[in-house]
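As you look at this complex, bear in mind that one protein chain is not there, while each of the others sits in place.
Per-chain residue numbering starts at 1, and chain names A and B are given in the order in which the chains are listed.
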Amino acid sequence: CGFQPAYAPGGPAEKLQGAIRVNDPGDKNGFDLVERLEERIGRPDAPRYALSYSIATNPVGIGVTTSNSINRYNLVGSIDWAVTETASGARVTGGTARSFTSYSATGSTVALISAEQDAAYRLMRILADQIVAQLIATSGRWLR
Amino acid sequence: QDAASLIADSVSINGDSVLVAEGNVEVLYQGRRLTAERIVYDKAGDSLTIDGPIVLREGEGSFILADQAALSADLENGVLTSARLVLNQQLQLAASELSRVGGRYTSLGRTVASSCQVCAGNPTPLWEIRARRVVHDQLERQIYFDSATLRFAGVPVFYVPRLRLPDPTLKRTSGLLRPSIRTTSGLGAGIKLPYFLTLGDSRDLTLTPYVTAKGGRSLDLRYREAFSFGSIEVNGARSRDELRPDDSRGYIFAQGVFILPRDFDLRFQFEEVSDSAYYYDYGMEEKDRLDSRIEITRTRRNEFIGARIINFRTLREDEDNDTLPSVIGDMVFNRRFSGGPLGGQGGLSFETHSHHRSSSADIDSALDSDEIADGRDMSRVSLGIDWRRNWVLPGGLVGATLGEARADLYRIDDDATFGGSTTRLHAAGAVELRWPWVRGSASGAQHVIEPVAQLVWSREHDDDLPNEDSALVEFDEGNLFSLNRFPGSDAVEEGRRLNLGVSWTRYDPDGWSLGATVGRVIRQDDLDQFSNASGLDGSSSDWLAAVQVSLASGLTATNRVLIDDSFEITKAEWRLDLARENYGLSSSYVRVLADASESRQDNISELRMDGRYGLTDFWTAKATGRYDFEADRLQRAGLGMEFRNECLKLDLSLSRRFASSTSVSPDTDFGLSVDLLGFGSGAEAGPSRVCRR
Partner (left out) sequence: ANVAFDGLRQDTSLPVQVDADGLTVNQADGTAVFSGNVTVAQGTMRLSAAEVLVEYAEGGGIERLHASGGVTLASNEDAAEAREAVYTIDSGEVVMTGDVLLSQGTSVLSGQKLVINLTSGTGSMQGRVQTVFQPGSAP
């Protein structure tokens, strides 16, 4: 049915590991994104491509009780990313990864802070996995 | 003094100094350009007598139209008759006579000023300002009106002896900003008159008096200052109103960002409010916990350093500031590095955390609704190391070996049951197998399917550490394959388990994509670590299913649900964002079960919709709604109409909030604001009407 293992010899993503250098991060979100991307596609050794990104996140209060206190938040995030071939500078693929994670705000303030931070950490890992999925899916077209 | 050039169909000279040019005459001089039918240039008198139709252009976007004119040769001084001054191709000032003074001032006699389109069939503009005299200062870019009357559709509405308005090209000047009307059931009908004051190039102050019919007196302030190494902004207000007649109310919200040497940056935020209902009564973003903090961070490719001190003050009725961790201090140092001889990549993290409750009672009381000792203070030092290596195996399998170990040293005071020091050592290891398959069909649709299995071992403990920072556990694709799903450090996930999942994504050449992920955690034995609401309880977790659709035309819908074995929904959330040229919708739904360990007494089930729809080129309707299925009633509803054409922006909004508690009662809020476009570079103009023949 036309499916083939991406990383098998001759497969489209065979040379993906270590081929892409993700740009340096500017904040904690960027740091977590680079960590997850490198977990999935390896730390760059002689990279032939560069991945640039811009991250936007926005907490939205959603669960408002009758007494008007907010007890749940959605952290909505999107990353515009692009992969360029280092040698030619040509953009080979890219897109926008979008998702959201949630956290409750009902526990103590200490629980709120760690839930808030963990929501951001998970959001970056979800968006990183979306980017890697698209890299694997389209690698046949651009990965040399 | 460069020369002026003149071009015409024909030129004749009478006497030694008079030159008469006729037919498509153009005069160009120092950036000014004048076109006319006939010009007589008197060399001796250094003057131009001009017959129209005249167009005098100066700089882009502004020009003068006239029938006749007598100007100095340098086009700077003189009088033009039946003239019209057009500024920024937007604002038109028409007068029987217009005189230019010193190349800087343009003064007009009886003037009609408007930026509205006027059609032959219907000559009265939507709004106009008629004035006995108008002076436009080209250098300061201000327009001064003498005895001005504002008319709406020809009807005089407002008279003012002297009025100063910025011309459309002016970006920043002191002066009155757009007034707006706000009527609420709590405060009554009121008006806001913002005044903007520039204090030098890098500072400004906005003062907004807000006076309401029910005796509401409020002064709102915004101060901003930019430095070469950062900026600060302070918002605040002092108010007196009938809702709390005997005390003066108000709020302060200050924030700042600074760049420190060696790539560090500092952020601070300070929040204080007089009473818990203030934000609600004055229509501001509702906050129920005040968070003031100072934070220093540095981010490098392989290193993150963060240190912060946070002070919380709660406004919630079921919480008490003395029994809540009000002062929290954290420091975190993360380092990532390559595995060296081991290969793969590793991470080191060193953290300290401490929080303090002002009460020193070591048992829990009814002062608050939690079961934590009222005065419990805690300090923690943690050291963690993790490692991961990927192996591309035959057949395209991607294996990974990963592990982490951490040591935590706790010190707890003012807590009868948990007081004292405790050390906990934890380790976890896992083997992960991924097998991504791709299909690229000729039509260009790309598919990727990736089954993942992860077998995890982690140590089991019988220490009695209280779990405070990891009480709120979520389960989504972000931690389906993580070694420890607890958000904080007080609790760590224990026992042997198998994490299974498969994700499939389809990318269509037309730009839309569809993605789905399904997963589950199967534990060797149920160590009763998680609460029911998290979906991770039991020997095998709820099913996690997440689906996302995103269309190139601006629609993105993301849905995530946790379903238990009896097909009961434990948690369901979705967000939909549709952004099109003339309509848009964003909606979200959340359903979460009540859970004592998450201090949530009852379920949350809330749907939220915000939509806008362009009825015509000029009118846009907006609607917003929030429905609480648990309380089975509307929580908030709002309608809005916005009118915008080339010269007027009108915003109407009506919303009602149904929250009710001891401090807040249902409130209706009506807002109206009118913006005359063409003065100051405020909201940019919308589409202009087309004149019917």
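As a convention for this text, contacts are C-beta pairs under 8 Å (C-beta built on N, C-alpha and C of every residue); 3 or more make two chains touch, one makes a residue touch a chain.
If you're wondering where the values come from, they're calculated on a predicted model, not measured in any experiment.
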(message) I'd like the shown chains that the missing chain touches, ordered by label.
(response) B
(request) Identify the residue among B:Y41, B:W127 or B:F312 that touches the chain left out of the display. (result) B:Y41
(message) Can you tell me which of B:T49, B:S72, B:T124 or B:T206 touches the chain that was removed from the display?
(response) B:S72
(request) May I ask which residue of B:E22, B:D51, B:E97 or B:D610 touches the chain that does not appear here? (result) B:E22
(message) Residue by residue, what part of subunit B touches the chain that was omitted?
(response) 1, 3-16, 18-22, 29, 41, 43-46, 72-75
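Please note the rule applied: only the chains that are shown with their structure count from here on.
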(request) Mind listing the subunit B positions that touch subunit A in their complex? (result) 280, 286-289, 297, 299-301, 304, 306, 310, 312, 314-317, 324-326, 328, 330, 334, 336, 338, 345, 347, 355, 370, 372, 388, 390, 392, 394-398, 435-441, 446-450, 468-472, 474, 476-479, 482, 487-489, 503, 505, 507, 515, 548, 550, 556, 558, 573, 575, 588, 590, 592, 598-600, 604, 606, 608, 626, 628, 631, 635-636, 657, 659-661, 664
(message) Can you tell me which positions in subunit A touch subunit B when the two form their complex?
(response) 1-8, 11-14, 17, 24-28, 30-31, 34-35, 38-40, 42-43, 60-64, 66-72, 74, 76, 96, 98-115, 117-119, 121-123, 125-126, 129-130, 133-134, 136-141
